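A short worksheet on the structure shown next.
Omission of a single protein chain aside, the complex is shown with its protein chains in their original locations.
Read from first to last, the chains carry the letters A and B; within each, the first residue is number 1.
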Amino acid sequence: MKVIKKIIRSKLFITLVWIAVIIVIWEICAARVAEVKRTPENVLPHLSGVIDSLTSDRKINGSQTALGMVLENAGATLSRAAVGYVIGIAPGFILALLMSLSDIIEKIAFPYLMLIQFIPILGMAPIINAITGDIAVSRIVIAAILTFYPVAANTLAGFKAVRREAHELMYSYAASKLQLYTKTMIPACIPYFLTGLKISAPMAITASILVDTLQGGIGLGCLLSQSLKGAMTRYVFWDIVFFSAVIGILSFYIMGLIETLLCPYKRLEKKGS
Amino acid sequence: MAAKVNKKRRSAVQSVVCPIIFGIALIAAWQTGLLHILLNTDEYVLPYPTRILTIMGENGDKIMTNVWASVQVAVFGLIFGSLLGYLIAIFAATFPKFGSGGLTIVSAFNAIPIVALAPVIINWTKDVSSEAEVRSTVAKVIVVTVVSMASMSVNAYRGLTELPVFSDDLMKTYAAGKLTEFTKLRLPNSVPYIFTALRVSVPGSVISALVSEYFAEYVIGVGRQIRENILIAQYSTAWAYIVTACIIGIVMYAVLMVIETIVLKKRR
Partner (left out) sequence: MRFSKKTMAAMLAAAMIVSAFSACGSSSGSAGTTTAAAATSAAATTAAAAAGSSDSGAAMSDSDRIISAAQAGKVGNWGLGNEYEIFALLTKYGQENKFLSQAFDMDGFDDDSITLASAMTYNELGLVQNSYEGGYGYGDSVGIIDMNNEGVAMLEDNLFCTKAFAEANPNTVKAFISASMKGWKYACENPEEAAQIVFEAGSSVSSDHQAYMASEVKKLVETDTTGSTVTDYGKMDEAAMQQTLDLAKQYISLDDSTAAEKLQALTLDDIRSTAYWTDAMAGSFDAPEKTDVSIQLKWLPQAQFMGYFVAKAKGYYDEVGLNVTIVSGGGDIGETTAVNNGTVDFGVTWVSNLISANAGGMDLLEIAQVYQRSGLVLVYKK
């Protein structure tokens, strides 16, 4: 009994306290805003209002309630994010592998890999759209590009971390290059690879919401910008803000879960350092 | 020995020459239209490098005005965000029980898309000043602050708590107080972690500065120019600003790396 109490105290409970504190601050501010502004929901609505908008069965457009609409659009966005994510992982991993295999490739690719993260992707999006000619495809491509960088960079770091000791050991075993990779390098870099996956999961989601705003159609970002532009009640905007925050956090935790499942020896890198 | 030095030098030369050769090849393919064929696009959407450079040359003054606006936002946001993030980390390290929960909350902020964050903050800062330029800048700086805060607090927390083995005990045997332990052990230990955080948040701050400009009231900034030009279908000009944005990111990153090399070298 005491043990359980302790666990609750240590982590979950404290997070809950923090959430409670934030809710209180939010509500105080919302009350103040409601007094001062004519359209408080545009600035800071009461949380009850946001919850109301999610549970109300009032139709927002011809056929859907707020919740139904958010969920349908979220489905579209998340599936695009997932496809882009999966597409981005493979080349990210392969590039890291190639870079660790060949010095020249590493030297050529590394600065350009760094460069990718400086490209303002929202600015590039219309151009990618013009190239692919299809908005859904370009949304996926952009999610893939944003996944690609963290995966490649972290996996490469993983390969590098192995290099020194394990490398020499395998050499002393007279292992072939193939053996070297299948037996040591790839298993050892998995924790890093997973870190890359963990970082890029929320990024892929954020990116596909971001890219949604570029054109109409179905998607969380479309809905978000439409609601901001006054096409529907502003509460839809708030619903999406909360929804996307929750999804972002969840994606991070789900990847963390996969990480612990895939490699119980998760903290292997500690041994190296 | 000499051979080794030679090899090292050759490797360093290679690592400068190779990417440059690749870059030149890429630009050549772009300029000759080969890239257009590969990507199945036209020179309208993907203008030639010479055209982009011409536009950049012709609009030097205007571009610089926008660059300063964006850089200010990115740098101030980065500084405030990093300081705040570090303070949060200190708080979390001193009160580990209560602090780690707070850290979770801070990293949760990171999961909120900037597109959602930017308009909210712009609405919140409406009453800051009657000057649109001032209140827009404040709003943009806050967006960047929030974005750079998370990575700093998480990394700095690791730096402040993941101490070398036994160093903690060593400090105890010295009968060092909490403050001494902090200044002599934890603070120096966190320095490399600070740079790890900055390596993530420098590009992040530039990108979020650009995105926050999209929504700002006052029309200025490299990001805003990209958007305005794309909307009125001026792709060549938009490209000029995209290139500018990349340069801002690279310069800020280069500055960071120079500082990092100097600081970390001194430590050794």
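The rule we apply is simple: a residue touches a chain if its C-beta (ideal position, glycine included) is under 8 Å from a C-beta of that chain, and two chains touch if they have at least 3 such contacts.
Remember, predicted model here, so these are calculated numbers, not experimental data.
A.B. asks: Among A:Pro45, A:Pro126 or A:Pro202, which one is in touch with the chain left out?
C.D. replies: Of the candidates A:Pro45, A:Pro126 or A:Pro202, A:Pro126 is in touch with the missing chain.
A.B. asks: Using the document's definition of touch, tell me which of A:Cys222, A:Ile240 or A:Met255 contacts the absent chain.
C.D. replies: Touches the omitted chain: A:Cys222.
A.B. asks: Counting contacts across the full complex, list the positions on chain A that touch the omitted chain.
C.D. replies: Within chain A, the residues that touch the unshown chain are 37-39, 42-43, 60-63, 69, 107, 110-111, 114, 122, 125-126, 129-130, 133-135, 213-217, 222, 225-226, 228-234.
A.B. asks: Taking the full complex into account, what residues of chain B touch the chain not shown?
C.D. replies: 8, 11-12, 15-16, 19-20, 23, 44-45, 51, 53-64, 119, 122-123, 126, 130-132, 216-219, 227-237, 240, 243-244, 247, 250-251, 253-254, 257-258, 260-261
Throughout what follows, only the chains that are shown with their structure count from here on.
A.B. asks: Taking each chain's centre as the mean of its CA atoms, how far is chain A from chain B in angstrom?
C.D. replies: 18
A.B. asks: In the complex, go through chain B and note every residue touching chain A.
C.D. replies: Residues 11, 14-15, 18-19, 21-23, 39-41, 45-46, 97-98, 100-102, 104-105, 107-116, 119-120, 123-124, 126, 203, 206-207, 210-211, 214, 222-223, 226-227, 230, 235, 238-239, 241-242, 245-246, 248-250, 253 of chain B touch chain A in their complex.
A.B. asks: Which positions of chain A touch chain B when the two form their complex?
C.D. replies: Answer in residue numbers: 10-11, 14-19, 22, 42-44, 103-104, 107-108, 110-112, 114-115, 117-124, 126-127, 130-131, 202, 205-206, 209-210, 213, 221, 224-225, 228, 237, 240-241, 244-245, 247-249, 251-252.
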